[in-house]
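Apart from one protein chain that is not included, each protein chain of the complex appears where it belongs.
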Amino acid sequence: MKLGSYILKRSLLMLLVMFGVLAIVFAIVHVIPADPVGALLGGNAPPDVVERMKEQLGLNKPLFDQFVNYVWGVVHGNLGNSIQSGRPVIRDIEEYFPVTLQLSIASIIISIFFGIFLGIFSAIYRNRWIDHFSRIFSILGVSMPVFWTGLILLLIFYYILGWLPGTGQLSLFIIPPEKITGMILVDSLLEGNWEAFWDGLRHLILPAAVLGYAATASIARITRASMLDVLNQDYIRTARAKGMPKRIVIYRHALKNALIPVITIIGLTFGGLLEGAVLTETVFGLPGLGRYIVNALLVLDYPAIMGGTLFIALVYSLVNLSVDLIYAVLDPRMRV
Amino acid sequence: MTLTEKISDFIEKRKPILEDWKHTFFLWKRTKLAIIGTVIVIVFVLVAIIGPFLIPYDPLSQNMSERLQPPSLRHFFGTDQFGRDIFSRVISGAMIEVEIIIIVSIISGGIGLILGVIAGYFGGAIDEILMRATDMFLAFPSLILAMAFAAMLGPSLINTIIAISLVGWTVFARLARAEAMKVKTQPYIEAIKALGASKTRIISIHVTPMCVSPVLVQLTLRMGTVILTAASLGFLGLGVRPPLPEWGAMVSDGRSFLLDQWWISTFPGIAIAIVVLGFNLLGDGLRDIMDPRLRR
Partner (left out) sequence: MNGALLTVKNLKVVFHTYRGTVHALDHVNFTVLKNERFGIIGETGCGKSVTSLAIMRLIEQPGEIVEGEIIFDGKDLVKTQENTLNTIRGREISMIFQEPLSSLNPVMKVGFQIGESIARIKNTSIKACKNDIAEVLRAVDLDPDRVANLYPHELSGGMAQRIMIAMALSSKPKLLIADEPTSALDVTIQAQIMNLLDDLVSKMNNTVILITHDLGVAAQFCDKIMIMYAGTAVEQAKTEELFANPLHPYTKGLLKAIPRVGNRDRLTGIPGSVPDLVNPPSGCRFHPRCPNAMKICSSQKPALMEINPGHLVACHLYGDENG
């Protein structure tokens, strides 16, 4: 199948899935709790207050109508207003998502770089010390809970050693840059505000490392396994029989094949990053989308919950779609 | 036939399976990591079951005169802000994790197996519907979906179990479906159909057992993830709530005391890390053993 029709097919599929996602999100918030408003207001609220709240939230209409209204709203970019902030949820997302995005990008860069690097060398120097170190490092990475690792590193590097700053995005006395993209590092660069850039970077190191650790471990493991697998293949033997020097064999013949499963893992780890971001932002006090959703869940801010979860599902799906497309570009056998 | 003849006949018929098991055991012994993982898991389960009878203090009882004590011979892991002994709480918490793992595995594995087998065997529209449904569930990062379920249901142990199960079944459904599709095309299924077996009989007696094995392996591989998810929910306040000594919730408890009383958060976290490590090592070893290329 040609690349173009493959892209089209996958995109249409994604739209269908997103509709289902809408339904699930709606069901979670409206169908599961027995009494949504009661939970929100506490058990002793006077009935007329409850009724007013219900009307305000549109909860007294039949379920189906509510769903239709919701879908209609979403399609027009209206995700309702947050009960907590009073603002449209879209504005909240606009404010908080860039923080998560910055954190995720920093983590993914760290983890792809270190992960692939470790994985390749682990495979080439199989069973030597770098391999053992890498494997122990990796398996610890996927075993330790992210929130705990974050706390411990915070304890060590901030409280005890004082090398790195603590929670938050910027120190108190630093003037934050003008908001263009919402990502502090990017905005400071655009403004030429080196103080803010440097301070922001120092605040980002710890959370990005913590978040990236599990991802690095995953990527290193799969790169090693994939590389070992590829190096055993017949076509690598052919390349060597043609007299290709080892470096060319590894980087031209083996790597492209070995990276194919790695790309899929990168897509999966991005999902892990989004989950981890929730926990990392909570531990490090970063005002990102993850922490927003957690707060919304704790106070049962329904529109915020729905909007936030929906948005994350959308981002996650887009990333997975991109990964599948990259896969199809890299591996001609996949364009089926 | 005499009894001895019956017994030897029974063993004869099972010989190939016994050989296979012997070979698996042989491979398991050679994989150091799998052994370490198994040991950790066994110790964990033993601690969960026997531990509560051996701990020095009641995990729930408070003793304000002993609050915020550092680790000592009296309190191995120190005490928290309510004077509760952390060591006893960590040990008692093991049982909570075991309960979670077992029940979640049964529910999500069961649902996944049944739905997957049905979809794989019947194919067509049923299959499409199941695949799209799993796609929709998998469009969310799993922790986030579990968080949403847990929050809506209300934080508690039971709801944590339900939430994690609702998110986890998709993987098993896909696995079971793939196996069922493979089994469906086997010649012996044709033969049984020709002999007049009903669909129910075919599915339950012939197809499903073949799908159980990969699902079981995957269940073991995912047990570590289940613990991490439950702990994360506990940490965020959406899962098992204090005073129950769930490890994730305990880590969260100690956050405000992190600087001076680091032990409150640290020890429960170490417990989580060790147990998940054990399951991951066991799972990795299991996967290596099952790899047909290595089974020589």
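The chains carry the letters A and B, assigned in the order they are written, with residues numbered from 1 in each.
Just so we're on the same page, a residue touches a chain if its C-beta (ideal position, glycine included) is under 8 Å from a C-beta of that chain, and two chains touch if they have at least 3 such contacts.
Keep in mind that this is a model prediction, so the values were computed, not measured.
Note that the absent chain touches A when the full complex is taken as a whole. Which of A:95, A:131 or A:331 touches the hidden chain is settled by the complete complex: it is A:331. The chain not displayed touches chain A at residues 233-235, 237-246, 253, 256-257, 260, 330-333.
The working rule: only the chains that are shown with their structure count from here on.
Once the centre of each chain is set as its mean CA position, chain A and chain B turn out to be 24 Å apart.
Interface residues of chain B facing chain A in the complex, by the touch rule stated above, are 132-133, 135-137, 139-145, 147-149, 151-154, 224, 228, 231-232, 235-238, 248, 251-252, 255, 258-259, 262, 265-266, 269, 272-273, 276-277, 280-281, 284. On the side of chain A, the complex with chain B involves touching residues 13, 16-18, 20-21, 23-25, 28-29, 32-33, 39, 139-140, 142-148, 151-152, 154-155, 159, 271-272, 274-275, 278-279, 282, 293-294, 297-298, 300, 305, 309, 312-313, 316-317.
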